[in-house]
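One chain of protein is taken out of this complex; the other chains stay put.
Letters A, B and C mark the chains in the order given here, with residues in each chain numbered from 1 onward.
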Amino acid sequence: MNLDEMLVILKDIYENRMPFNRLLDIRIERLTAAEVVVRIDMREALVGNFIRNILHGGVISAVLDLTGGIIASVELLKQLEGKDEEETARRMARIGTIDLRIDYLRAGKGEYFLASGSILRQGNKVAVIRTQLMNERQTLIAAGTGTYLVG
Amino acid sequence: MNLDEMLVILKDIYENRMPFNRLLDIRIERLTAAEVVVRIDMREALVGNFIRNILHGGVISAVLDLTGGIIASVELLKQLEGKDEEETARRMARIGTIDLRIDYLRAGKGEYFLASGSILRQGNKVAVIRTQLMNERQTLIAAGTGTYLVG
Amino acid sequence: MNLDEMLVILKDIYENRMPFNRLLDIRIERLTAAEVVVRIDMREALVGNFIRNILHGGVISAVLDLTGGIIASVELLKQLEGKDEEETARRMARIGTIDLRIDYLRAGKGEYFLASGSILRQGNKVAVIRTQLMNERQTLIAAGTGTYLVG
Partner (left out) sequence: MNLDEMLVILKDIYENRMPFNRLLDIRIERLTAAEVVVRIDMREALVGNFIRNILHGGVISAVLDLTGGIIASVELLKQLEGKDEEETARRMARIGTIDLRIDYLRAGKGEYFLASGSILRQGNKVAVIRTQLMNERQTLIAAGTGTYLVG
């Protein structure tokens, strides 16, 4: 399998095989070697504050945690390209969030939200990823920094 | 209204009037002036990793964020006791999470999970709350530290 | 006093009137309405690991905390421009770090280090600032996210 084929599988796992991502209806809008964009559409069940009709903080942290994890996974897949599939699967299975900081910057108002991020450092054992969530008008809603186990 | 009556209303709001808490079926097991315990039962829709059958990190951060917010709210209600209801409602409506750190310590395995916490500092403007999530066998699954706007 | 005059005073306070900044010999390389750059030169007393000859983590967190605080102060001064000096002084005196996350990304090797940052959000009460520390070869050594009280 080459990288592009593995990214197709990765997208399928994150969207369709993780029950909580399905419950939230999180979509992976773009998943390439160069860019990851995660999308979630506003709907009544995701509301925290029913008076102000804004996204629940738990939805925001779930989306940013996931976005950072995908970015770390894509980077690891790039590093492992050419290695045998068993080792790749073993390394990928070990990926997990060690810790995460979320800054809730503005009320989560919007029709839909897009999350993206960038790698601060990807080492042999640990990756550090910065992420952000914006609504459809490019308003910055929240920012995250997560440390992920990758080895 | 006295404090106990306000706590009954607070419990109802958190359990029944915040849609995302209902989607996750988060229950407030205890909500008194002295203690807050939040409960969530494992079920298929809350799973992150379908191979290992463990709680999704987003569920964990949602529960810990909520637990810290309730603890900050109870403390604020205690401070506001005796003040008129309009000011109390105005102050309570302003409570929100500024930032949150979650440490994912062990795989979220269990039948149900209980979250509790304690106040590090509650000032006029900002409260800092430490929280933790354990499963039914008292295994520490995750720990949180959150900063909440309270004034 | 206009903004530029206030910035000259601010620079003097941070460099010369805060004893710990003098002990570390932290310099404010640029302090304008548009840009803040903080500099610290490597020297033996700032070393943490004597075998690897790298900057102590405490120096890194001190520099990034300071950089975020200066950025929040400059932003507040811009917002207060035209207000009377007493109110400005009162607001400025209240600025303080609420919490700070530091990610130590790479060993602090270098001859000198520059810290800069950007505002994620500056509200009436709280500012959130992202910062970074690089060495003279533009290697990213550490990143920070801090929440500051500004009102």
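Rule of thumb we're sticking to: a residue touches a chain if its C-beta (ideal position, glycine included) is under 8 Å from a C-beta of that chain, and two chains touch if they have at least 3 such contacts.
Everything numeric here is computed off the predicted structure, so don't read it as measured data.
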item	value
Which displayed chains the unshown chain touches	A, B, C
Sole residue of A:L80, A:I98, A:I119 or A:M134 that reaches the chain not shown, by the stated touch rule	A:I98
Of B:N21, B:S73, B:S116 or B:T145, the residue in touch with the unshown chain	B:T145
Residue, one of B:K78, B:R91 or B:R106, that touches the chain absent here	B:R106
Contact footprint on chain B, counting only the chain that is left out	101, 103, 105-106, 120-121, 128, 130, 140, 143, 145, 147
Where the missing chain touches chain A, by residue	98-99, 101, 125-126, 128, 145, 147, 149, 151
Footprint left on chain C by the chain that the document does not show	17-24, 44-51, 56-59, 61-63, 65-66, 93, 96-104
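Note that only the chains that are shown with their structure count from here on.
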item	value
Rotation in the CA alignment of chain B with chain C, degrees, nearest 5	180
Copies chain A and chain C touch via same or different residues, half shared test	same
Chain A and chain C: spacing of chain centres that average the CA atoms, whole Å	30
Interface hub residues of chain A, defined as touching at least two other chains	101, 103
